[in-house]
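Pasting in a structure now, in structure tokens, and then I'll have a few things to ask.
Every protein chain of the complex appears in place save one, which is left out.
Moving on, here comes chain A:
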Amino acid sequence: MDIISQLQEQVDTIASLTFNMIGTLQRDAPPVRLSPDYPQPTANPPPEDFADQPKLMSAALVKAAKQFDALLTALPLAEGGEEAQMKRIAELKAENDVVGQELQRQLEAAEKELQQVRGLFSQATDNCLNLKKPD
């Protein structure tokens, strides 16, 4: 996949990691006591390995961000902007035309020689047939 699509996918991955992380923490966090007046709220038992989840999820998020930076460094952004690219395209087009004409010339010359050789060959074979004495 080309690198810009990879970058776009990495952005989407970061987004999904973010909302998964916030959502999981918000859903599963044990309730907090608001003030000394109110009694300690009853808590749903948090799921297994709840203490590890923030660590794992934040590690995944930071890894995704680092991956994004790595992809960004690998981006082959040629300096020069649009004008430089259009100039290069014009140069290449001119060179392509020149080489194309050269190719066309060579092709025509080769075709001509091929016709000559074919003509000579058919002449030679005709002579062979004519000279061959029937037994």
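The rule is simple: contacts are C-beta pairs under 8 Å (C-beta built on N, C-alpha and C of every residue); 3 or more make two chains touch, one makes a residue touch a chain; residues count from 1.
Convention: contacts and distances are computed from a predicted model.
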"Glutathione S-transferase", "Vacuolar protein sorting-associated protein 29", "ARID domain-containing protein" or "Mediator of RNA polymerase II transcription subunit 7" - which is the UniProt name of the missing chain: "Mediator of RNA polymerase II transcription subunit 7"
Absent-chain interface as seen on chain A, which is shown: 2, 4, 7-8, 11, 14-15, 18, 22, 25-26, 61-62, 65, 68-69, 72-73, 75-78, 81-82, 85-86, 88-89, 92-93, 95-96, 99-100, 102-103, 106-107, 109-110, 113, 117
